[in-house]
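Accompanying notes for the structure given below.
All protein chains but one are shown at their positions in the complex.
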Amino acid sequence: MSNKHVISLELNGDAVEFLCEPRQTLLEVLRDILHLTGTKEGCSNGNCGACTVLFNGRPVVSCLVLAMECEDAKIRTIEGVACDGALDEIQNAFLEGAALQCGICTPGFIVQAQALLDENPNPSEDEIRFYLAGNLCRCTGYDKIVRAVQAAAEQRRAATTAG
Amino acid sequence: MAEVFWPPQGSASLLGGEHNRIDGLAKCIGSAKYAYDVVPDNMLVASALSCPHAHATIRAIDLNAARNMAGVVAVEPLKKEGDEIRWEGDLVAVVAGETEAAVAEGLAAIKIEYEVLDHFVDDTDLDAATEANVTRPAGRNTQLQNRDEDADQEFERLFNEAAVTFEGHYGINVITHMCLETHGSTCESQGDKLVSHLSTQNVSGTPGQIAGPIGLTAQDVTVHCDYIGGGFGSKFAADAWGVTCAQLARNTGRPVKYMLTRSQELKNAGNRPSGFLRAKIAADKDGFVTAWDSAHWGTNGTSGAPVSQGVIPYVFNPPNRRRVATGIRTNTSPARAWRAPNHPQGCAITQTAYDDVARHLGLDSYDVFLRNLSTVGERAPIYEDQMKLAAKLMDWKAKWHPHGKGGQDGSVVSGLGMAIHTWGGGPHASRATCKIHPDGGVEIFLGSQDLGTGTRTVIGLVVAETLGLELEQVSVQIGLSEYPSSGPSGGSTTVGGVSESTRRAATAALNLLLTKVAPRLEADANQLEAVGGKIQIQGNQNRNISWKEACGQIGISPIEAQGEYAPRVTYPRNYDGKRLTDNGVAGVQMAEVAVDTETGVVKMKKFVAVQDIGLIINRKTARSQIYGAAIMGIAYALFEERIMDKATGAFVNAELADYKLPRLGDTGEIVVELYEPESEYNRGVIGLGEPPVISPGAAISNAVCNALGKRVSVLPITPQRVLEAISGGA
Partner (left out) sequence: MHSFEYSAPHSLSDAVSLLAQAEGNARPLAGGTDLIDQMQTGRFRPALVIDIKKLPELNVLEFDGDGLHLGAAVPCYRIYGEPRIVQEYSALADACHIIGGVQIQSRASVGGNLCNSGPAADSTPAMIALSAICVIAGPGETRQVPVEEFCTAPGENVLRRGEILAEILFPPRPANSGSHYRRFIPRNEMDIAVVGVGAFVELEDDGQTIKTARIGLGAVAPTPLLAEDLSASLSGKPATDSTFVSAGEAARQIITPITDMRGTAEYRKQITGVLVQRVLATATARARGEPSEYKPGK
């Protein structure tokens, strides 16, 4: 039944190879083959954003990407957001700002916020709400998520200025 | 010896502070493992087949083809020939296989022959339901001030004498729990032992539910749940899927993961009953409701129970009231407890009527609510106080205009609305074990769970406060059924339960330690206290030893002490002494909306929530709970509903493109205010999960009504319903 292919890519900075079938999504491969379960499954049709990862720097929902499409791609997941054991500003801001409850949407929000701040270091509140609208939080931490992204942006800008 | 009761307000070192979640880091870096993140070696995946019919019997079921598919390892029927299916999406059989793809092909190979039967799914129209013979009486109750009068005549007199009488129609549709992590588990079987990594609100209560049906005893089953991706009242039971997963693991000898799909989740795993109400209301010229005469109905699924009479009308108890309740049986899945069962619906379909009193009399809604507080009982002064606070935060007086009489900005009108609520939130039964190790380490064990509410952190804070330590020095162990049993997390009962048992366990452990340390400090244990990482003579900082040194006195075995809260035992019925926990809160919420009269779109401008919860343990997570509840309330007020197709009986929006939850751009400004005078602090800890989710429906509906001058009868207030209300006469 299987027509398996070897896929090589860069995952969180490391070269990775795996065997997969064309019908497997990136989400499935991350979770079930590579055991990177920080990327969550919420809906399987691109509506909740829980499985957001960075694909060559762009945020995508990994449930709507075939693993085969990732040959030679650079993928970054929530496990690759913190650098050298230190939390990213966004992770820190989510923690300090209580911008998470059950936590199942949190990795998706953090990765999406990462993409936002990489693209736009000084987003307005409306821009934050717009950019993160593809991510659902049921519990729901929306208000604190906006504040956390604002805080992280400010912290990053301060760090840049200081540096 | 250390005192078990809480320190006076303002004197605690950690309680009431702003603390980060102790499990927040794991959630932020993706290392927190939920049920479906457990991936043991050699694991099978399982998934279920759903019935496409709303009502049918199974004529024939053939699983052989599925069993023979490559990659399929086991097929387990959930229904047999002759069984009746009573809602669309009910689960019929489960396939376990090597990969998701193999399972999908196995499911496709299952052959079932159905005899399709008539269905009924419309809960909105009482007359149609009566005609279809799917109703059942659910209680009738009359209370009159003049008890001896004939009810009909008395109501007629009251309506004739009133300054205003009107009839209103109100409703709120069914919503689902929509946990972002669907229901399910990963099970591992080893001989006669089974571990279920179950997404559950009930770690201590579920082993027995799994054990019996699979031929084990409760002590052979361990339920493990470190993290859960939402429950909201729908994850108390192991459920058929939890049991089947365990069974499959037993039968195959391999680990099995079985989660519901998104659409199965919405169709099977929990919904909140609907509520519809027709009422005739009489009020005096100041808006005091003198008579309430209502009929209400709704569905909770196949058994047909409506919202409880006890919440009609909600919080207010008008002096003369008559209520008739009717349940409608529908071909929809059974309802489950949804945050604050009954209350959100009761509030949404009756405090809207109270607001209509203001509308019909041209009065300020605030004044009408105030005027009727005399009927709410002992908590009236608290409501009044909270209303003042909320009005100030909303700037109510400056923004208020009579219903439908505000200014217009292009096609947009704005309005204000409010509602009030109450909830119990008393503690559930809970046991805790606290260990102090000779090396100074401290552990606390409870068979409880953290739904994201912050329970884990609360437990840690209570231990740290009790022992005079920092939060980081306490290791909190929960989420395992092998730990001392603690109640299911629902009804805002957890924070009270776990903080009481934890405080008692930690205090008992500390007192054992103080006894051991006393000789070193040449003092009586009664004179000692644990403060700031030290054990010292009370009030004398100079005679102390460090925590670590103190623990060195323990000997080779750790100190271990238990604490317990048992309902009605810990505080007997007539108990009037000091307490660690209590029951019963009030809350007031106000909403400001803008409505586009051309498109019907309602935008949240501002939302204010004022809430009392007794003693606050962690201010940060307490506020989180209220923000979360307010937004969940905005969800069911404006967006979220289950849509049933009358013709097919299908739940047509059972996935996330069309099951509409608000997104970041839909929620507006939210202001949360914790109401905490000393009198409330002294009552001890009270739960917070439910109360703030109750009022948003009514508050937002009232704001829309204030903007438009017309009532949008049914929640959620979708743009289409707004336009229909504008063009209709309501």
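As written, the chains take the letters A and B, and residue 1 is the first residue of each chain.
Please note the rule applied: a contact is a pair of C-beta atoms (placed from the backbone, for glycine too) under 8 Å apart; a residue touches a chain by one contact, two chains touch by 3 or more.
For clarity, every value in this text was computed on a predicted model and none was experimentally measured.
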{"item": "Residue among B:18, B:131, B:439 or B:658 touching the omitted chain", "value": "B:658"}
{"item": "Chain not shown: contacting residue from A:44, A:77, A:91 or A:140", "value": "A:44"}
{"item": "Touching residue (missing chain; options B:78, B:104 or B:117)", "value": "B:104"}
{"item": "Residue numbers in chain B that touch the chain omitted from display", "value": "101, 104-105, 108, 598-599, 601, 639, 643, 645, 652-653, 657-658, 660, 662-666, 718-720, 723"}
{"item": "Contact footprint on chain A, counting only the chain that is left out", "value": "1-3, 5, 21-25, 44-47, 49, 52, 55, 58-61, 63-66, 68-69, 71, 112, 115-116, 126, 129-131, 133-135"}
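The definition used in the following text is that only the chains that are shown with their structure count from here on.
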{"item": "Gap in Å, rounded to a whole number, between the CA centres of chain B and chain A", "value": "29"}
{"item": "Touching residues (chain side chain B, partner chain A) in the complex", "value": "20-21, 23-34, 36-37, 39, 45, 70-71, 100-102, 178-181, 227-230, 232, 261-262, 451-453, 620-621, 623-624, 627-628, 631-632, 635, 655-657, 661-665, 667, 670"}
{"item": "Touching residues (chain side chain A, partner chain B) in the complex", "value": "1, 21, 23-24, 28, 31-32, 35-45, 47-48, 50, 77-79, 81-82, 87, 91-92, 94-96, 98, 100-107, 110, 126, 128-130, 132-146"}
